[in-house]
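Missing here: one protein chain of the complex. Every other protein chain is in place.
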Amino acid sequence: MAKLNMVQAINLALREEMARDDRVVVMGEDVGRDGGVFRVTEGLREHFGAERVIDTPLSESGIVGAATGMAAYGLRPVAEIQFMGFIYSALDQLSAHGARLRTRSRGRYTCPLVVRTPYGAGIKAPELHEESSEAIFCHIPGIKVVAPSGPYTAKGLMLAALRDPDPVLYLEPTRLYRLIREEVPEGEYLTELGRARLARTGDNVTVIAWGSMLERVLKAVEPYSADVIDLLTLSPFDAETVLASVRKTGRAVIVHEAIKTCGLGAEIAATIAEDAILHLRAPVLRVTAPDVPVPLGKLIDHYLPTAEQIRAALDEVLQY
Amino acid sequence: MAKLNMVQAINLALREEMARDDRVVVMGEDVGRDGGVFRVTEGLREHFGAERVIDTPLSESGIVGAATGMAAYGLRPVAEIQFMGFIYSALDQLSAHGARLRTRSRGRYTCPLVVRTPYGAGIKAPELHEESSEAIFCHIPGIKVVAPSGPYTAKGLMLAALRDPDPVLYLEPTRLYRLIREEVPEGEYLTELGRARLARTGDNVTVIAWGSMLERVLKAVEPYSADVIDLLTLSPFDAETVLASVRKTGRAVIVHEAIKTCGLGAEIAATIAEDAILHLRAPVLRVTAPDVPVPLGKLIDHYLPTAEQIRAALDEVLQY
Amino acid sequence: MPNEVIAEFKVTRMSILDENGIADVALMPELSHEEIRKMYELMLLARAFDQRALALQREGRLGTYPPIMGQEAAQVGSAMAIKPADWVFPSFRETGVHLSLGYPIAQIFQYWSGDERGQLTPDNLNIFPFCVSVGTHIPHAVGAAMAARYRRDPIAVVAYFGDGATSKGDFHEGFNMAGVFRLPVVFICQNNQWAISIPVKEQTAAASLAQKAVAYGFEGIQVDGNDVFAVYCATRNALEKARGNGGPTFIECLTYRVADHTTADDAGRYRSSEEVAAWRARDPILRLERFMAAQGFWSEDYGREARSRASASMDEAVHEMEGFPPPAAADMFEHACASLSPRQTRQQEGL
Partner (left out) sequence: MPNEVIAEFKVTRMSILDENGIADVALMPELSHEEIRKMYELMLLARAFDQRALALQREGRLGTYPPIMGQEAAQVGSAMAIKPADWVFPSFRETGVHLSLGYPIAQIFQYWSGDERGQLTPDNLNIFPFCVSVGTHIPHAVGAAMAARYRRDPIAVVAYFGDGATSKGDFHEGFNMAGVFRLPVVFICQNNQWAISIPVKEQTAAASLAQKAVAYGFEGIQVDGNDVFAVYCATRNALEKARGNGGPTFIECLTYRVADHTTADDAGRYRSSEEVAAWRARDPILRLERFMAAQGFWSEDYGREARSRASASMDEAVHEMEGFPPPAAADMFEHACASLSPRQTRQQEGL
């Protein structure tokens, strides 16, 4: 079994699924000849041809809109938005159309579409290249949102997303693209959508994270006895696993790299406050980016939650 | 002092401010000759001329983008998006530009822009005419979001929004447009942004609502001894007022007409779980729309939170 | 090296049937009397639907409705050229297209009564849901055309929209992709002169909408949209071109929205009654009647009969529509997604 990084793992998932299912086509800016600016689609055009690996004009809304039409027609498009900071102009297509096509057509048309996009901070790239606005998409019924935390889950989630009958937003943490190598088996394995993963178990506190924050959390919590939940699917998120852990530990800390206000951490904390309050011994803390626009490279390390901030939150809840 | 409905109150605010400040211009689809599809801008074109009350092409992104340029140049544009369901294609302009212009230009350029949009359900209009996606905008640092709950606050909030140096999204609950009449004074009064209003006081439970839900909440809570908080500014929301009340009552119920997951209710509940947990005697409940796309007219009454659902939540938290 | 001309473009207008009902025989498409009668009767059916819908709305039996009056030729003429296997992406003002393609009348009423179930397109048709969000369905048509090409399906795709839609970013992004990939898609714009209160002159500075195709490297043509034959011809030609790998075409149908924008609108606020009257005189149905009468296959009797058949269809459809049981609350969840999350399941159970 090969040790792959996340770029390779996603590439492998796409490659295998394209070989298996000729409905799968890849499209977006620079996904073809260039193999994607992060090389996630490298080699696919050579292998599957320009008809299945489609370089498109610079049109984020058009890409998602056309992919929606393709999906409705019966294909399974994988549309890339080059960076999450450019997805906002496609929000209308995702929210008013992709997410609702099944409802609006009473099930006659569906939208089995995967929208891939690199997201998150820490690569010191220009403005809008380090966004983490997953909460916006988690507020749209009809779309699933997933974020792998390593190569293994990246492949499994991609395969699951590609098989899902509804639109899935697949977020690729750029900071992890080449940071972690893991054993990634060839062939089919699906990381079930809607299920979180217990990345580490402990007794005193539950830490919930996803995407690139998981790696940071795992380092930060080493001296603690903590359940660490790797959310994997951000919407619909696995409330059951979160609640079971919190009922056990009595304490919860949520870590995300998005800004605090109305981030996904709010939903998780609110769910705990609604369904596990009697088990709580401490405030539910969120360790997040501050409520400011993502800064450029020189300040990005101050923006992202740090291991110290995570530990400070753990220490605080453990006081109770 | 005249009794006005909300349409008239907003119209009055615009009229007064346009007379006072020639930087204020109104723009959007059908805002001029037609006076807006809800007549909110009625008579303004006749009074202030076509140069200040600008009928635009059908271009939501272009409207907000152009308004951003106007604001940067020194005007104070009020841009209308005809219904909130059509604002998604302007999200990129709001989020990547309007909200960040101050940051990106290091304060050299600012964006004193008001984006008005009718929002919310209950008028049995076609698809996308009854959206309530305020949480998306509350997750964007650099934008303020407000929602009046009646004619009086509608005028005060509009004046405050028009004076604010940063972008403000001003949400107009369509269901209330002509439902409530209140005394609305002529002349200047500002409803301070960032401050909630105690619409009713009580001892046992805190109910938080805004926009069109406030009216419903006030009816529902009549038999209870409840603090009812009218949020007014949704972002940044008045956590201090919410927390003070919850510390007093020990119970909180949040009511909104948006879907539950990642709605603004989540942020409020999370804030309570973070900062007032030791005072809580009961789970923090949310009474919201279900996690499905807004249905058409025949089902809308089942979608919107009802007085019965609100009472059921109150009864539940009061058991503790 | 003075300024060198690197490209030249012409925009043309096609018309066949003039306002007096006289057709240019050289351009006249080969249509049997029966086919022309079918066009005529579909136009009457569309008009009857409109009238009935307005009446029902006034009585509170229907929600907001966008009438098509004046646009029957543009809708019926184009739809008659569409084959059953083709895919159609309508906006919200294409009742005439739906009726021509055989969409169940009762379901159209049902949709405008606020019941999503009206959107369930019968299996034998490939019509996308009504699209209220102006212009945003254009990329879907483009994507379907890409998929059809990929599948080697010998079909074409048609997208309908209004003059207002031409200002939307999605119009541009969709058109541009259609050009780049030379897709089998036909874009039909009903330029009915108004987007609610915005006249087309304030929608764009372009002298015609057809010329917008120049920007995308494919053909644009203007047709007299009240001339059912010209619309039919232009659409048929464009569809044949599309099926034959000739790429996209943009057809601008010059027509007029004779009624209010919707039942919630009052067009008197923004346009003159003279303008409306002038266009009423160019009524597409009247024009076709004159043609048929001159050709000897229209009579007062036939007209009356055809109208009353249309009206009877409406009686029947309204009856059917009003017999539909109201949707259950749980129906909101029915098609929200393929399988509900635990939270959604609880929400559905809690209704």
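Letters are used for the chains, namely A, B and C, taken in the order the chains are written, and counting of residues starts over at 1 for each.
Operating definition for what follows: a contact is a pair of C-beta atoms (placed from the backbone, for glycine too) under 8 Å apart; a residue touches a chain by one contact, two chains touch by 3 or more.
Small disclaimer: the values here were computed from a predicted structure and weren't measured.
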In the complete assembly, which of B:7, B:37, B:75 or B:300 touches the absent chain? B:75
Considering the complete complex, identify which of C:212, C:243, C:257 or C:287 is in touch with the unshown chain. C:212
Touching the hidden chain, out of C:71, C:95, C:167 or C:192, is C:167
Please output the residues of subunit C touching the missing chain, sorted low to high. 1-16, 18, 24, 26-27, 167-173, 176, 179-180, 182, 202-208, 210-212, 214-218, 221-222, 247
Residue ranges of subunit A at the interface with the undisplayed chain: 29-30, 32-35, 37, 55-62, 85-86, 89, 124-129, 260-261, 290-293, 295-300, 302-303
Touching the absent chain: which residues on subunit B qualify? 25, 51-52, 54, 56-57, 59, 61-62, 64-75, 77, 89, 92-93, 96-97, 101-110, 141-142, 164-166, 194, 236, 239-240
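The working rule: only the chains that are shown with their structure count from here on.
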Among the chains, which is located farthest from subunit B on the basis of C-alpha centroids? C
Distance between chain centroids, defined by C-alpha means - subunit A, subunit C (Å): 40
Could you grab the centroid distance between subunit A and subunit B? Build each centroid from C-alpha atoms only and quote it in angstrom. 30
Listing for subunit B: what residues touch at least two other chains? 61, 85-86, 89, 127-128, 261, 291-293
Identify all positions of subunit C at which a residue touches two or more other chains, and write them in rising order. 116, 133, 136, 169-170, 336, 341, 343-344
